[in-house]
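With one protein chain held back, the other chains of the complex are shown just where they sit.
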Amino acid sequence: MKRIYPDAQTALEGLLFDGMHLCVGGFGLCGIPERLIDALRDAGVKDLTIASNNAGIENEGLGKLLGSRQVKKMISSYVGENKEFERQFLSGELEVEFCPQGTLAERCRAGGAGIPGFYTKTGVGTQVAEGKEVKNFDGDDYILERGIFADLCLIKGWKADKAGNLIFRKTARNFNAPMATAGKICVAEVEEIVEVGDLDPDAIHLPGIYVKRLISGAPYDKKIEFRMTRERETA
Amino acid sequence: MKRIYPDAQTALEGLLFDGMHLCVGGFGLCGIPERLIDALRDAGVKDLTIASNNAGIENEGLGKLLGSRQVKKMISSYVGENKEFERQFLSGELEVEFCPQGTLAERCRAGGAGIPGFYTKTGVGTQVAEGKEVKNFDGDDYILERGIFADLCLIKGWKADKAGNLIFRKTARNFNAPMATAGKICVAEVEEIVEVGDLDPDAIHLPGIYVKRLISGAPYDKKIEFRMTRERETA
Amino acid sequence: MPWDRNQMAARAAQELQDGYYVNLGIGIPTLVANHIPAGVEVTLQSENGMLGIGPFPYEDEIDPDLINAGKQTISELPSTSYFGSADSFAMIRGGHIDLTVLGAMEISEKGDIANWMIPGKMIKGMGGAMDLVAGVKKIIVVMDHCAKDGSPKFIPGCSLPLTGTNVVDMIITDLAVFHRADHDSPFELIELAPGVSAEDVAAKTTAHYDVAV
Partner (left out) sequence: MPWDRNQMAARAAQELQDGYYVNLGIGIPTLVANHIPAGVEVTLQSENGMLGIGPFPYEDEIDPDLINAGKQTISELPSTSYFGSADSFAMIRGGHIDLTVLGAMEISEKGDIANWMIPGKMIKGMGGAMDLVAGVKKIIVVMDHCAKDGSPKFIPGCSLPLTGTNVVDMIITDLAVFHRADHDSPFELIELAPGVSAEDVAAKTTAHYDVAV
């Protein structure tokens, strides 16, 4: 079975169509599938509905696809400071479904786990609950949220072996873990592809069953949104 | 904060009462919290409702608590060959709620994740669906299953650091992972307690937030239910 | 001559495709692993939390922490990964497993399956069977064509409590193979064991099916 592709463009061959739904991993600019986003932009596929916690910033992350007007709808929890996003959103060109961050993560996990709906307290009594079924369990109200299942999931890992077993690094794991499971096919980019047997079988974050196509995207020049430091105490 | 206890008996102090609900990890005899089960038996607490995939075998695992008649009800997917179980079950002394294995795992994860109910295709049109709400999503029927949230969770890990961060070993992870989250308090036994910093932060299976009380149960003499081997090819 | 257990398993193995992730039930289904076609790479899943099941271990490799869903000791492979039960069934329920091979007591012509309890007998539980038939992409049943008393097992409607409704894609018995293209179509008889005629099969089957042999 062919799993490893030479680059992002070939890894997406045959998977793209206008109007498709995607799940895209990452939190802010941390752990985003940069190479695959670039390939999406270059492919020119449009009218995309994208579930992603954030929408990138201008010219970074999913901001690139907003710039090229390929996105019809975002399902996100926070869209930060992005002038082009704001312009498209306010003009009505871009549709946005705001979804609480934990609900978004769980909706993706649920979709990937064959669960079409689940009840949560998050958002009860707020705008988020509008139009949703409310059910009382043991005296408390909960709202019904739907699983998300996309046509294609794009994620970024740290290392993967040739069988597709993948590990993430630090907080770059974030939405990549649940989103990898939430679609018909998942394409992953990693910083290094290693031999089968190089990763500890007890420490795999994402088993190879979810990683149908894999590329090495190195070298990475990872962006930082808010660079904070402290001073070293001088002796 | 006190997290490490000298033995199973002291680790359970103040947590036990008749009629309580428990989640107990393990699959068959693999990864069962042996020391904590012994301490439960010695404490003599009774009328227990226990969610556990299996019910042990005679004089092993939860079979010990069946032998001492401490169990009122089991929530399990498979109860295997256990004569005492069979006798109590057939005579009506023991109540059993059969729950599909994946539904049981998900009910525990859901309970631990603040999800009181979720929909699944598992069991639709079977005895398992009786009395449960059926809902149609996108043309298919699903049944509503409830989250499980117990008074006490007992689990067995491989190693934990003094901050409670815990890792499992091979298939001994099984139900220990979701069940650790599904109760008011989780007590864990492990084979080795290590220093904070000894475990890879990217490879923690169960963060310390879930492990409120911890004991080292070593040495273990782990039981095997079906010992299968193959012959070495001779040269 | 009817197929024996190994031949039934070998027939099921012909359904394996390169890259498949497969869950094998206990009994004859387990034997399918011995018949994986050359050049086909298949990864076996065990619902207790493992992908990449190896063969039974050598005596000195036995590890109580390493068992399959039948609670038998097994070995791992270089490609193995472990996970917890919730993640394992997320994989199964979510449709990520390509194929499962299971035994059964009864199959109905609508693709219902009964394989977990017999009223009046001690109930042991359904284990992961209901999750597997509800979640896996393709369900193959391997079973004797008739029960020990000679009564058909592929029947119009199941008499035993169900494990799942309208889920079975293929039935492999010691006499024949039945298949259906999708869950709205009737089963078709597509293959016969050597020396077994379509009439022999018809005489031992009460389910309605189409004949394509």
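For clarity, chains are labelled A, B and C in written order, and residue numbers in each chain start from 1.
Heads up, the rule we're going with is that a contact is a pair of C-beta atoms (placed from the backbone, for glycine too) under 8 Å apart; a residue touches a chain by one contact, two chains touch by 3 or more.
Here the structure is a predicted model, which means the values were calculated and not measured.
Touched by the hidden chain within the whole complex are the displayed chains A, B. Remark: the omitted chain is touched by one listed residue; of B:Q70, B:Q88, B:T181 or B:S216 this is B:T181. The omitted chain makes contact with subunit B at the following residues, 1, 3, 109, 111-115, 161, 163, 165, 181, 196-197, 201-202, 204, 207-210.
Although one chain is not displayed, its contacts with subunit A can still be listed: residues 27-31, 53, 76-80, 86, 89-90, 96, 98, 100-106, 108-109, 120-128, 158, 168-178, 205, 222-232.
By definition in this document, only the chains that are shown with their structure count from here on.
If each chain is reduced to the centroid of its CA atoms, subunit A and subunit B end up 32 Å from each other. Chain centres here are Cα averages; for subunit B and subunit C they lie 28 Å apart. If each chain is reduced to the centroid of its CA atoms, subunit A and subunit C end up 35 Å from each other.
Shown for subunit C are the residues in touch with two or more other chains, namely 76, 82-83, 89-90, 92-93, 134-135.
The set of subunit A residues that touch two or more partner chains comprises 113-115, 201-202.
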